[in-house]
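Pasting a structure below so you can have a look.
A single protein chain has been omitted from the complex, and every remaining protein chain is retained in its original position.
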Amino acid sequence: MAGPEHSLYRQVILEHARQPRNAERVEPHSHVAEAVNALCGDEAEVTLRLENERIAAIGARVRGCVISQAAASLMTEAVRGLPLAQAARLGGVFRQAIEQGETGALPPELIPLAPLIEVRKHRSRIRCALLAWEAIETMAGETAPGG
Amino acid sequence: MAGPEHSLYRQVILEHARQPRNAERVEPHSHVAEAVNALCGDEAEVTLRLENERIAAIGARVRGCVISQAAASLMTEAVRGLPLAQAARLGGVFRQAIEQGETGALPPELIPLAPLIEVRKHRSRIRCALLAWEAIETMAGETAPGG
Amino acid sequence: MSDNTENTSNAENPYRGDFPILAREINGHPLSYLDNAATTQKPRAVIDALVRFYEHHNANVHRGVHTLSEEASSLYEEARAKVAAFIGASAAEVIFTRGATESLNMVALGFARGLLRPGDEVLLTEMEHHSNLVPWQEAARETGAVTRFARITDSGTLELEDFAAQLNERTRLVALTHASNVLGTLNPVAELTAMAHKVGAVVVVDAAQTAPKGLVDVAALDCDFLAFSGHKMYGPTGIGVLYGKAALLERMTPAFTGGGMIAKVDKERASWGEVPRRFEPGTPPIAGAVALGAAVDYLQGVGPAELRRREAGLTAYALEALDAAEDVTVFGPPAGDHRTGVISFNLRGVHPHDVAEVLDETGVAVRAGHHCCQVLMQRLEVPGVVRASLGLYNSREDVERLLAGLNRVREVFGVSGVSGGEAARRGRA
Partner (left out) sequence: MSDNTENTSNAENPYRGDFPILAREINGHPLSYLDNAATTQKPRAVIDALVRFYEHHNANVHRGVHTLSEEASSLYEEARAKVAAFIGASAAEVIFTRGATESLNMVALGFARGLLRPGDEVLLTEMEHHSNLVPWQEAARETGAVTRFARITDSGTLELEDFAAQLNERTRLVALTHASNVLGTLNPVAELTAMAHKVGAVVVVDAAQTAPKGLVDVAALDCDFLAFSGHKMYGPTGIGVLYGKAALLERMTPAFTGGGMIAKVDKERASWGEVPRRFEPGTPPIAGAVALGAAVDYLQGVGPAELRRREAGLTAYALEALDAAEDVTVFGPPAGDHRTGVISFNLRGVHPHDVAEVLDETGVAVRAGHHCCQVLMQRLEVPGVVRASLGLYNSREDVERLLAGLNRVREVFGVSGVSGGEAARRGRA
């Protein structure tokens, strides 16, 4: 059952947290990165395999709250098939959308993540929604110099 | 002309500051001590000569405000003829009188110093009234072990 | 069974009316503020003390000859005397700081670094707050000393045998908390101090969680240094206290220097003024100190016995209800004399932050996370806990709303467990 209107816990978020998509480690993988939320100790490990420069497989293992789990699950679905750099850019757009509270202009890939924008009213939880994306940014940053 | 009722600057204080008694160095002296008020940098140097274990001559040179000058002048008059230890005790009584604001029970030697008790309402000036007495206490403390 | 007569309702609580913020609504519900271990709310008397200071007496202290400065200085020193009386110290042993964390760092920098030699040991406990742990780790790292940790039992009390066993002639300093900000455990500081003194160690006590309960008596504890914060004892933020025995403060080096703490400065060097001024460089948090004095007055008005009685009753009531829920794990000792009203727990299958978030949706304010006790979390083998901590204004309703809120958490996340309603009922049976 859904929470009150101001609740973070919309049905879709609860479902993704309960049954996260792509919650397994990808083996073999071409990339792996971890992200830790220093404020609460929650952790995300993201593994992925690029094929033809695109994300062919991705897995996010999260030890954390419902928000960080659901956000990771939604992230994996949003970025599959994209080049890594484009995935990282998408993360930046998502971050901005949260910080500015804008859901109107979300690119199509991010529309399923719209319910997470609600965290903007709960500033202590913003990093939960961004945790798995940070791992993507780390990977993209690492590969950036090499191309 | 005297200041208002709450003024520190009673006539007697102004007179002692203008014409301090015993403002010269005593030579030869048996004791010398300095006191400095760290909060404003004012200084008092007290010299005295004991004869038959009593203060036969005393001098207080003060670089400081009206209160510290008048207090030093009044001090020199109060302790002349006393044994050093008794002079230091008198200083303790005076200190207490200021801290508790009591003028009633002053010993006869301290009665001329009664106008200084007013400094209790001006806590930043209390040390001015006690500066020269601190030098006496220093001397008494130094001689105490030896007798 | 706890005695219900001790657990007043809001209507019967004579202190609630003193705290303006309790009138607030949160997400359409009344506020049940159960985050008192993080910071307490402020009674009108404390807020008024701030306003009165700024509207009538504001000036810088020290050296000021004019009336306002004399008044501000007197109020500041009166506050010091009040705090000193509250903890059984003399005024010259009370240093105003910015808070417990700063107090502890001042000892670590100004005292421990001069004391410790390579191979020396600093004994801590597994339940220390980062503010009473990291500064000692740093001091040890810089001096070549070693930190050790006295273990805790599974019920969250200090293992006294282990503490005794770890004390030895290399132990130069013991830093421990008077009460845990997670477990609620009250440590037997007087005994531990006596043991530490036998081996010649200096004892530093973190009293952040006990000063608010009127439990600090430095003469009885006989500790060497003791630290606490104003904001956790119904006073303002930005003010705290370091108590030190006079002789040790004389040996301590000022960590920070500047205006107001010197005796004399020239181009080559500076010398220090007397204690406690020596440790208060710059303009102190004057209004904060004055308002902390008002908080002490307020606590003295309530009385330590009453503070303890109320908290003990409500703690027993809450613990009983939480223990009765089989999906709730409570960390820390059972109700009784050796604990405060800090209650940490986890609800099976739900992350602590999610518990806290849903409780907030019902107006119940608790804290979730590691509570600046990561070493303790490692010991408890949990990433975090939910913490409900009681204050003077809490009443039966607050505990009941916490229990009802946990039911809501179970609903939202679809986790089973003894229904909270039943747990609450059992708790109250």
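For clarity, chains are labelled A, B and C in written order, and residue numbers in each chain start from 1.
To be clear about the criterion, a residue touches a chain if its C-beta (ideal position, glycine included) is under 8 Å from a C-beta of that chain, and two chains touch if they have at least 3 such contacts.
Just so it is clear, the structure is predicted and the values come from calculations on it, not from any experiment.
Remark: the absent chain touches shown chains A, B, C in the intact complex. Considering C:30, C:64, C:304 or C:349, the position touching the chain not shown turns out to be C:64 (whole complex). In the complete assembly, the contact with the undisplayed chain comes from C:366, out of C:83, C:189 or C:366. Of C:95, C:239 or C:252, it is C:239 that touches the chain left out of the display.
Only one residue in the set C:27, C:74, C:90 or C:329 touches the chain that does not appear here, and it is C:27. Within the complete assembly, residues 20-21, 24, 26-27, 31, 33, 35, 38-39, 41-42, 46-47, 50-51, 54-60, 63-69, 98-102, 104-105, 109, 129-135, 137-138, 141, 147, 149, 229, 231, 236-239, 255-260, 262, 264-267, 269-270, 281-288, 353, 356-357, 359-360, 364-369, 372, 374-375, 378 of subunit C touch the chain that is not shown. Residues of subunit B that touch the chain left out of view are 1, 3-4, 6-9, 14, 18, 39-42, 63-67, 122, 124-125, 128.
For subunit A, the list of residues touching the undisplayed chain reads 36, 38-41, 121-125.
Note that in this section only the chains that are shown with their structure count from here on.
Taking each chain's centre as the mean of its CA atoms, B is the chain most distant from subunit C.
One finds 47 Å separating the Cα centroids of subunit B and subunit C.
Subunit A and subunit B have Cα centroids separated by 78 Å.
Within subunit B, no positions touching two or more other chains are listed. Annotation for subunit C: no residues touch 2 or more other chains.
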